[in-house]
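One chain of protein is taken out of this complex; the other chains stay put.
Moving on to chain A:
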């Protein structure tokens, strides 16, 4: 059985009717927040369903579950993750200072995590959210504004970059990287003088790093799963020196300055993580501010990338298309956003 109507001999009435029906709804588009509404309803339904399934097991358990769902900010909400952010969203600090998940389509706030205070980095692994406060350490953020220190990460030491994927969290300090997972924390050290500027972790555990050498030159390193030492990637592919990195399904996306100086344009180049050769390159993004440290590059499972320049804006890169991503109604505050 074919879904589509095979070309057939239609009467003039039928042809007119076909054209008329299409004309009648021409220009009808979904409401701006249709997807956000749908995802919100889906989440509510999932929660309710899980509650009803639980009720079959024990009434007492169900009562506790319902109570926990109805009463916000309960002090017993110690499990901070996962939080159900939704795949079509990004994390950003709103104008009010709260960390929020925002719909990429509508700019509507899907979830609010509360104000994490001064922070240096944010990372997201599907429904899990991690922040690195300026006071040091890494904290897992929960859906009811709960925070829980990430085990295996020193609490008082300030982090320089943070990434998460595949239930691993990569925590970069100036001279080393910690990879934290269910199996514990793995330390990756570097030769003296190297400073880690950015880190990205692949769902399979492979790391990519932007490092600055003693002579000031900036380059890429990768660390394969199970290895404790980094490997240098070719320099030629990123002539201006990489600024940020993110993993995609096709390779390593590298964000770099176009003019090698203090311009306001960046370019995303995809490189082969084994050979260092260029696979694709060229998507150019005007970030509207001097290219500097506050930039952030992140990617989602669909290989869409988010270039974030804090208050200056956020841009979604889909293939060769670049578009500005809406901030929540309260605006975007300082601090970079991630997908």
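Following the convention adopted for this analysis, a residue touches a chain if its C-beta (ideal position, glycine included) is under 8 Å from a C-beta of that chain, and two chains touch if they have at least 3 such contacts; residues count from 1.
The criterion applied here is as follows: contacts and distances are computed from a predicted model.
You can't see one chain of this complex, but its UniProt record names it "E family RNA polymerase sigma-70 factor", from the set "Glutathione transport system permease protein GsiD", "Nitrate reductase", "E family RNA polymerase sigma-70 factor" or "ABC transporter". Only one residue in the set A:21, A:134 or A:260 touches the chain that does not appear here, and it is A:21. Here one chain is not drawn; of A:35, A:91, A:153 or A:199, the residue touching it is A:35.
By the touch definition given at the top, chain A reaches the unshown chain through residues 1-6, 11, 13-14, 17-18, 20-25, 28-31, 34-35, 37-39, 41-42, 45-46, 49, 84, 86-88, 126-127, 301-302.
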